[in-house]
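Pasting a structure below so you can have a look.
Only one protein chain is missing from this complex, and each of the others stays in its spot.
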Amino acid sequence: MTRYGQQFGPDFTFLGVDPVDLEDTEALAAADVVIVGAPWDGGTSHRPGTRFGPQAIRGTDYLGHDGSRPHLALRVDAMQDLRVVDAGDVEMPPGEQERSRQALEDAVYAVASQGTVPLVLGGDHSITLPDATAVARHLGFGRVSMIHFDAHADTGHIEFGSLYGHGQPMRRLIESGALRGDRFLQVGLRGYWPGPETLDWMASQSMRSFEMTEIVARGLGACLDEAFEIALDDCDAVFLSVDIDVCDPGHAPGTGTPEPGGLSSRELLDAVRRICLELPVAGIDVVEVSPPYDHADITAALANRVCLEALSGIAARKVGLDHDPAGPLLEGR
Amino acid sequence: MTRYGQQFGPDFTFLGVDPVDLEDTEALAAADVVIVGAPWDGGTSHRPGTRFGPQAIRGTDYLGHDGSRPHLALRVDAMQDLRVVDAGDVEMPPGEQERSRQALEDAVYAVASQGTVPLVLGGDHSITLPDATAVARHLGFGRVSMIHFDAHADTGHIEFGSLYGHGQPMRRLIESGALRGDRFLQVGLRGYWPGPETLDWMASQSMRSFEMTEIVARGLGACLDEAFEIALDDCDAVFLSVDIDVCDPGHAPGTGTPEPGGLSSRELLDAVRRICLELPVAGIDVVEVSPPYDHADITAALANRVCLEALSGIAARKVGLDHDPAGPLLEGR
Amino acid sequence: MTRYGQQFGPDFTFLGVDPVDLEDTEALAAADVVIVGAPWDGGTSHRPGTRFGPQAIRGTDYLGHDGSRPHLALRVDAMQDLRVVDAGDVEMPPGEQERSRQALEDAVYAVASQGTVPLVLGGDHSITLPDATAVARHLGFGRVSMIHFDAHADTGHIEFGSLYGHGQPMRRLIESGALRGDRFLQVGLRGYWPGPETLDWMASQSMRSFEMTEIVARGLGACLDEAFEIALDDCDAVFLSVDIDVCDPGHAPGTGTPEPGGLSSRELLDAVRRICLELPVAGIDVVEVSPPYDHADITAALANRVCLEALSGIAARKVGLDHDPAGPLLEGR
Amino acid sequence: MTRYGQQFGPDFTFLGVDPVDLEDTEALAAADVVIVGAPWDGGTSHRPGTRFGPQAIRGTDYLGHDGSRPHLALRVDAMQDLRVVDAGDVEMPPGEQERSRQALEDAVYAVASQGTVPLVLGGDHSITLPDATAVARHLGFGRVSMIHFDAHADTGHIEFGSLYGHGQPMRRLIESGALRGDRFLQVGLRGYWPGPETLDWMASQSMRSFEMTEIVARGLGACLDEAFEIALDDCDAVFLSVDIDVCDPGHAPGTGTPEPGGLSSRELLDAVRRICLELPVAGIDVVEVSPPYDHADITAALANRVCLEALSGIAARKVGLDHDPAGPLLEGR
Amino acid sequence: MTRYGQQFGPDFTFLGVDPVDLEDTEALAAADVVIVGAPWDGGTSHRPGTRFGPQAIRGTDYLGHDGSRPHLALRVDAMQDLRVVDAGDVEMPPGEQERSRQALEDAVYAVASQGTVPLVLGGDHSITLPDATAVARHLGFGRVSMIHFDAHADTGHIEFGSLYGHGQPMRRLIESGALRGDRFLQVGLRGYWPGPETLDWMASQSMRSFEMTEIVARGLGACLDEAFEIALDDCDAVFLSVDIDVCDPGHAPGTGTPEPGGLSSRELLDAVRRICLELPVAGIDVVEVSPPYDHADITAALANRVCLEALSGIAARKVGLDHDPAGPLLEGR
Partner (left out) sequence: MTRYGQQFGPDFTFLGVDPVDLEDTEALAAADVVIVGAPWDGGTSHRPGTRFGPQAIRGTDYLGHDGSRPHLALRVDAMQDLRVVDAGDVEMPPGEQERSRQALEDAVYAVASQGTVPLVLGGDHSITLPDATAVARHLGFGRVSMIHFDAHADTGHIEFGSLYGHGQPMRRLIESGALRGDRFLQVGLRGYWPGPETLDWMASQSMRSFEMTEIVARGLGACLDEAFEIALDDCDAVFLSVDIDVCDPGHAPGTGTPEPGGLSSRELLDAVRRICLELPVAGIDVVEVSPPYDHADITAALANRVCLEALSGIAARKVGLDHDPAGPLLEGR
């Protein structure tokens, strides 16, 4: 598994970080976070285009692509304070879901098995099955809790006659035992899917799903407090899966199955930062960015910032930062 | 008035519900809600395109067009728990406002007179004159209150030398006696129109208009509480008219006269659901969706969801649901 | 400096107000506010296009271009209650930053020196250096405080080997003494720029920068309260500089360096109105609107409304209005 | 009928020419060509938006809006060699076709009756009924031949129950006697409309319609030769009506009813120039430019150039130019 | 294989023709042409989106969706003179290429085996493998020649480790013996793919490929003459495969792998009509229309017209029309 570059378009790394080869276990072990691209849109049930997600997330930033990003509020530079490298894309031939899924799982496991955090850039949400499985293979089945931002539960059984579309990975993960249903936290659900049978199955697995009505009524902070408590109960680490469609289509139009009424981008960025600052995150994926439906790159920019907030939170956690969100930016005032 | 299909583009129904013929009074009477398309943009004072609104609202949904939409939070399936059918579009020849207005009023009356709720898909806001008149003809002039979401008061007198543009329907409805000014609730007004004379006329009619500054200062919930009390005072039913431009242009760019500083799509969806759950709604229209100015269908998707939230609220009201917005989605957690 | 019209495209004025000639000092003195276009995008570090900002801000409004805009909530008509005129654009040849900067400073000084408020339509943010310098030349170096809405601090030292890009005007203004660092209020900062050295410089100047995390934690209202107190402490007037990218890209996609996680357009409009109503504003600029990246003109419309809210606030302040944001729009209810 | 400005958006004239008032008969008589805007899309059977056509055609040009356009090949400056003025738009309230049609006919007649050439900027093609009628009223019914560029014959009888949509003006013109069927030359027809009955009616009127298959087989030049001969046979003048959809959608996407397989923009420009250079043109309209469907203003730019080629041809005819298309641009080589 | 409707979006048929069920062999046999949708983009090597091709090609037409399209030049109405019905889409789950390919082959064979012409709407070009195989299964391996419009030869061997992408179907068809290499006519090739090895293989199969340089030098008509002769030499029928990217990106931007320098849309339409008029066409597919990359639906409209020209040619051939392209549209002139 030598470095593949990007499957589509020119080859470059996430904001200019160093490339890494997935066969170079030493380099993987020396890193804090390894970027992995999963350019797969063969699992989407509607608008495709997420195959161009890794490219867009890596490259959409008006700042210099120089491997440095000092975080204003946290005062850490995730890309300097951490060792972040980019393994390029996994080859995922459109139309070949089984082969592609296995290749991705192998790549993510190559990273996770070195004790390094994989940050996987999707691709559609079906990639979370291999992503989280690979992390659980290393840390132990049932030892990793999941925090899952999404408009959709993604717990479907069979769609278009297949077990492996982007609406089903969460069910597969629980069925296989990789993740526990009662440590599965979902944030931002809304709309008209899934139906009663699936919801019953979710309840039977003791999943905890925060639908938007509850989030509006109780506040996102209170919901996250509750989620954090569950996530840390008899689990060793957290997998964070961010479907960009958790945000309102006004903030993230470039996605495949946009559901109106979601979080603002500010809410998502604050939540992701807090999770990575307060919890032991062992794996991350950012999915469902579909550039053909984006406008002026605003969805790609948001996903890029989700990655940077996550990295900055991890860096701040590493250095033991005690951050007061209400404090002033500059000292002395 | 046999079923016409869609005036523009291919013929299909709202998310795949059964078609109905407006001459089939038995079928109309058997339904809970009848969809009616009003593909009219001859009343707009600026950007046209709402003629394609009915088509866009009917068809914009990434889920299967199968006549089923289980509501996550309410746990009703409006399209199964209610009998929802689609009468297609009314023929409204561009450039022929008088003939078009009459045809629409007849169609809506055909539905309302059977005791069935018409859900009219605009079209520009001038269609609310025939829509609400038809409902009032059935329930009695002055017996129907109005809840009107909009950036604009739509109470102009004469525009471009005409009485019947999209900025004037509310005045015509009050002048004719169809609706009472003192049971006219407006939510979301803002900007720089209309001027003092019109505002004086509105005050003289005892209209209650919640401008965005008041909504921000007091909270949307408190404003709706006040509005609900007025709406139910000596009236038998409510007409709900939703101009999509009540939302901020960031959430609803695809419209003719976008006014910055509006509601979020989440706020609108929550409000519409609450109205239909708590009040006896007898007619609805959803207007001013202009697909040529939309991006990635986000405005059309929002309008589709406004319809579904309304239908779900009606369904929940029908089954006597007691909904706690702060409760968890899944039982047992 | 006779009136130049618009540098790009057809010639028209802001919403149809009267044109004015910059050499006609009598007319400048008789005005309350003079619009000046600064069609300059030679300072941007990324996406260009703000050269078309003045044209877009002047002309984007679905209402008649008739020089009247009655404000719904404040019940003033800024364009009638004030004398607002438009001096057209300053000629700013792309590629000639020094000549362009000087020409703009001269034009703004021509207005400010008559005791009239210049409202400058950018252009990229590098124009604030000449804009605010010109106002300070008239009112006294160090006598004007700054309220600066932006995602970015714009306090960089050297970029691309130049002192004068759009990321540096605030540093130049403080260095020259035109503005005091300890009366420099920044609202809406976020993201990953600038780095520690620049932040240290900012702190050393006693700047007060409200980053978004603080704004979310404390509320925008509380932050503005604090800012207002500083702004009025031993200063005679306020310069208001609004970079449209202070808003979230979902609300303002048409800009050069969009940073996710910003204010909503509602928050910005409310803040601008409040500033102009409560503080003695002596100069304004609205910058970084880039029409090529806009969609359905929503960013241009927002910037147009920022201008109108500012003008309406100034008008309300002039007539001594006592405004209660929580009050009803119409009397008698 | 004092000058109205533009019905939509800011007020400016065609490339900066002087404005004229339609009541100022002396000024109309002194002009060679008067621009008239017809912002009407109430006649379109599909995509609207041509109401913004006049604004787009007037203003879309990257050159200075200075009332000068020296033609490279012809070496005339139409806007200097001719007296061209702009009467602004006729008020044409959307939804009011009868009133609008009459107002436009009156305006065009005001120009034509002074012996001046009206150049009408549409608007949809239904405006050609009043445009050509007005010219014929002045020069005599049956004395004006028509050269009509279009993908569609526009000879429909009744559409959507109306006689006056954009698919019918040519029939109405022949029925009324304003124009003779046997002096009606159509260029560029193609596609699947109208059906046999209408084609039979057209044949019965002895119309001469050049379908694209014939144009490809014989060459556009040969077809124009034939058309010119008919046009000048017992007629005193020519009306030129250019529907931008005569061009291929690749060259003119911004239109309401795009039909693939049309002329290139080069072919249209060359033909229009030749017509105005070789024939006594007494009236012109340029229609069906729909900015909401345009991209990067290419359709608006094309329509602007159609106007300039027509004006340049008229100017060259006026000065008696003898132009050799195969000659070099610069003398001496 | 009961009728499936459309896999994505609402259900409607090609321009409103009657639906048909693939299990209803009697109905298939009674038809002249059966439309089949192949909403598959799992084979594309670059920009996806062709899954929405069938929906776009069926529905993009500004004329009434009424099952009638009288051809102006040919004076036939393909949809009346032929029996055209629509079988809906084949279910082709994204990510499952093998299952999808088989399902499509079965569906096309169901049509072809009744002696009826399948007109398959893609989808990416990988669908031509099942399409043409199914037709050859009925008429005999080696008995059907191929006329293939494309910028690309599509004769690759292995791509992304797979035999079945959109760049390889033509090789698979020849390898399997379904089609003969020496009866394989390619029109419109250009660019920088494939390389020498593949070209050598193509030459070894005696394929006849008309690259654009040759087409420009000799004329498209002459090339088609030569192609027709080969096509009819010891073959019984022709399969026509039209990749929309044979046209220049200016005429067909909405596609996955646009190669500049192609045919104009006029050239393609004329060629398709001529083929279906002069040759015994037994199967057709129209592929690579990708709506997310289209603008103002011009690519979808072109593909719709390719279908209509093909159908009109078949109808004209059926009625024995003798068509003179240089003749006038209307009799008597």
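Labels A, B, C, D and E are assigned to the chains in the order they are written; within every chain, residues are numbered from 1.
Note that a contact is a pair of C-beta atoms (placed from the backbone, for glycine too) under 8 Å apart; a residue touches a chain by one contact, two chains touch by 3 or more.
Keep in mind the model is a prediction, meaning the values are calculated, not measured.
J.: Thinking of the whole complex, not just what is shown, which of D:35, D:224 or D:302 touches the missing chain?
T.: Touches the omitted chain: D:302.
J.: Among E:75, E:137 or E:295, which residue is in contact with the omitted chain in the full complex?
T.: E:295
J.: At which residues does subunit D meet the chain that is not included here?
T.: 62-63, 68-73, 75, 77, 248, 250-252, 264-266, 269-270, 295-298, 301-302, 305, 308, 325-333
J.: For subunit E, enumerate the residues touching the unshown chain of the complex.
T.: Within subunit E, the residues that touch the unshown chain are 45-47, 189-196, 199, 202-203, 206-214, 216-218, 248-251, 253-254, 256-262, 264, 293-295.
J.: Suppose we count only contacts with the excluded chain; which residues of subunit C make the list?
T.: Counting over the whole complex, subunit C touches the hidden chain at residues 7-8, 41-49, 51-52, 91, 93-97, 99-100, 126, 159-162, 164-165, 292-293.
Here, only the chains that are shown with their structure count from here on.
J.: Which neighbours does subunit C have in common with subunit D?
T.: Touching subunit C and subunit D alike, sorted by label: B.
J.: So which of B-E, A-B or A-E matches C-D, with over half of the contact pairs the same residue numbers?
T.: The C-D interface is reproduced by B-E.
J.: On C-alpha atoms only, rotate subunit A onto subunit E and read off the angle in steps of 5 degrees.
T.: To map subunit A onto subunit E, rotate by about 180 degrees.
J.: Using the touch rule from the top, work out which pair, D-E or B-D, shares more C-beta pairs.
T.: D-E
J.: Quick one: subunit A and subunit C, Cα centre-to-centre, how many Å?
T.: That gives a centre separation of 38 Å.
J.: What is the distance, in whole Å, between the centres of subunit C and subunit E, each centre taken as the mean of its C-alpha atoms?
T.: Roughly 56 Å separates the two chain centres.
J.: Quick one: which residues in subunit E touch 2 or more of the other chains?
T.: Residues of subunit E touching two or more partner chains: there are none.
J.: May I ask you to sort the chain touch graph into line, ring, star, complete or other?
T.: other
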